[in-house]
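Omission of a single protein chain aside, the complex is shown with its protein chains in their original locations.
== chain A ==
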Amino acid sequence: MQKNVMSYSAVNRLLISGGTGFVGSAITRALVKKYPAWDLTVIDQNPPSAKHELPGGVSYRQVDITSIEAVKSAFAAVNPHVVVHTAGIIPGLAERFRRRMQSKVWQVNVEGTRNMLHESKQTGVEVFVYTSSCCVVTDDTLSPYPNVDEEWPSSLKSTIYGESKAAAEALVLKASNSEMATCALRPSVLCGPGDCQLLPPIHACIANHETAFLIGDGLNLWDITHVDNVADAHVLAIENLLSTRTAAGEAFFIQNNEPITFRDLCLAIWAHFGHIPPFQVRIPQTMAYLVGLACETVTWAMGSTATLSRGSVRDACAVRYASGEKAKEILGYEARIGIEEAIRLSCEVSDRWSFHLSSHTHSPRITPLVCYLLKIKPPMSQGTQDPCPPCLEIQIKFTWAIDGDF
């Protein structure tokens, strides 16, 4: 496989959408490291920031993928062989289980993908790799998802995010043909340097004295993935589609393959920062669910945004981990960074950015328990809507403390 790829190396021009985001920048770094001769262009709505570093020699173009004109001119200028499409939008927790942002999410995730695919076909792109999400399958919080594989169907009715990713993924996989090979990678919840979704809200629980609360039995397993492992998977997918093409038209779950309970992830992060809950209060799932319902009612009546909701409680207690067999067999993907190291690395980076973390610790809108539920976020926001640079600003601090984008 390696040989084939090398034969392409002289001429490969890559276009990476969402390349200044969390995942996109990691993919860009991995590609530059492995194939320094390749010509990389990043398109994103947000310019590169210090938080998600881009290596030197990578060009950047400001593009809104929802505009077909903008996409068209970018493709015309770059004329890529390979497209990596990571741009997308994840609604924040407050909106995650509601439908208010549906058209916006659909616009970016589905129509944006449609634009990217259309232009790729028009300009003769050979390889199209799409960053999908495990939410394609696992976002219907009513079912448990133990050890799911790629045979599992996508939930037709889930969350606005899961639905939009499922629809976009279907477009991508259907577009695969002999001219352009496509595949979709479905990473789980991510961690790693530059993560502004998973770690900060968990860390904030220490200051909010919320660490003692445990919702449900604390036995539900989750997959968590280091962002560099996801980047590796993208590189492998590109190599595959440039050579044997055994991955064409296929979707793959990508994760560390070391599921741990969400509670243990939190405890490990808190322990890293020297905090160990002095005691533990178990809140039965049904009770938390009722509290969620009450919160929803109140916020509905007040016209504010709900943070704790029935959806988030179910999410917190959900079982969600996938089998990595297919990715291993076809792509040869195995996690390079183990989960223990991944969590340590994420914490260490956050240590250095302690001002970041502390900016989240006094969020007045976060009620007890809520923080605990925050982890929820599936990966992948980055890209066109990445809010990370402004996340230091107080006014939107709340939203990303809750979840990430928006």
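Going forward, a contact is a pair of C-beta atoms (placed from the backbone, for glycine too) under 8 Å apart; a residue touches a chain by one contact, two chains touch by 3 or more; residues count from 1.
Note that contacts and distances are computed from a predicted model.
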Fill in the blank from the handout: Of the listed "RNA polymerase Rpb4/RPC9 core domain-containing protein", "COP9 signalosome complex subunit 3", "Squalene synthase" or "Ras-specific guanine nucleotide-releasing factor RalGPS1", the name UniProt assigns to the chain that isn't shown is "Squalene synthase"
Practice task
Would you indicate which residue among A:Val32, A:Ala268 or A:Leu345 is in contact with the undisplayed chain?
Solution key: A:Ala268
Handout entry: Listed residues A:Pro36, A:Gly57, A:Gly124 or A:Pro144, member touching the removed chain
Key = A:Pro144
Fill in the blank from the handout: Residue list for chain A contacting the dropped chain reads 143-144, 146-149, 151-156, 218-219, 221, 258-261, 264, 267-268, 270-271, 276-277, 321, 323, 339-340, 343
